[in-house]
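In what follows, a structure is listed as structure tokens, so that the remarks can point back to it.
Apart from one protein chain that is not included, each protein chain of the complex appears where it belongs.
Which chain is which? They are A and B, in the order written, and residues in each are numbered from 1.
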Amino acid sequence: MRDGIYEFIEGYLSDMFASVTGDIFNSTLTESAIGLSETSDRRFVIILGLAGQYKGRIILETSSNTSDILLQRMNFGEPVLTLQEQNLFLGELGNMVGGKFITALNNSFRGLELRLTPPIVFSGENLSVITPEIESIVRYFSTDCGIVRIDIGIEGVKPWLNLENF
Amino acid sequence: MVEFGEFLSTALMETLSMFGLRVERNSTIVSETLSSSSDVNVVLGFTGDARGSIVIALPKKTASAISTIMIGSEEVNTMAKSAFAELSNMIAGAAISKSTGLMNLTPPSVVTGENISLMISRVKSTNMEFNLNGSPLTIAFALE
Partner (left out) sequence: MQPLRVLVIDDSPFVYKAMKRAVEAHGHSVIGHAENGQMGLELISQLKPDIITLDVTMPIMDGLQVLQRLDHEKIDKVIMISAMGDMELLKQAKEYGVRFFLNKPFQPEDVIHAINEILTGER
């Protein structure tokens, strides 16, 4: 496992997500200690796979209230009405977040050559997403649209194997 | 596209038969989007010479049946989900290895919930439907 990838992700995640959300829907963003509430409300989940020298995935999750506001912002003030259009817009958001993330990683770690797979957008109640065998870095971001959860997991990147922590 | 579908179909039947599970192939439907409304979904992506997604979709009844055989419990818990992920990895990996070109698979993610809607738009998808002792199971894929 390449040294430094975990620290890079940890350090970069806030800036990366802030720049994407700021550019797309002019939203300010702070890292949040409060997660998504544990309700059975409808949620949206965007999953993007990572493949290349390492494998993994990026998951974005938000409540349907937040995604409604977010979608309307992305659509320049008009609501996004059909499920298919919601899927397209959220998929594009996933592509932009994922694209920025792997660009930064690929540029910083030569030979990594991570690629994104097409985004898959889920919505549902009591949603649970697990990727077995992958430990992940999870952060919550508070935007003026609501809270967004980002979960990034790459095979072999385990926080507690970082020797600098000992 | 047809060939990849056949590789996936064969891989599914051979992998499940390793665990004593016999599936019968039903219909194949080509649609404009890849979608699912099943309770349990395992999703994998791949990139390389081809880029796309694979989804194995199961209603709770089928998931419980497979879980009973694989881990001895019909509850779709974390261990069962791990088992589904492992199965899906074997199936997708076998299909990819038979395909021409170099492709990299992503790790499988297992998505469960209620009133689920999954969609990958704008790419034609092939949905292959199977029957596991009266319980339905679908494997779908979409290539960009």
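Keep in mind that, in the parts below, a residue touches a chain if its C-beta (ideal position, glycine included) is under 8 Å from a C-beta of that chain, and two chains touch if they have at least 3 such contacts.
What you are looking at is a predicted structure, and each value in this text was computed from that prediction instead of being measured.
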Considering the complete complex, of A:9, A:46, A:60 or A:102, the missing chain is touched by A:102
Only one of A:57, A:115 or A:149 touches the unshown chain, namely A:115
For chain A, residues touching the missing partner are 20, 23-24, 74-76, 85, 88-89, 91-93, 95-96, 98-100, 102-103, 106-107, 113, 115-116
Where chain B meets the left-out chain, the residues are 51, 122-123, 144
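The rule is short, and it goes like this: only the chains that are shown with their structure count from here on.
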Rounded to the nearest Å, the gap between Cα centres of chain A and chain B is 24
Seen from chain A, its contact residues with chain B in the complex are 40, 42, 45, 47-52, 55-57, 59, 83-84, 87-88, 91, 115-134, 153, 155
Per the touch rule above, chain B residues touching chain A in the complex are 33, 41, 43-48, 51-53, 55, 78, 81-82, 85-86, 104-123, 142, 144
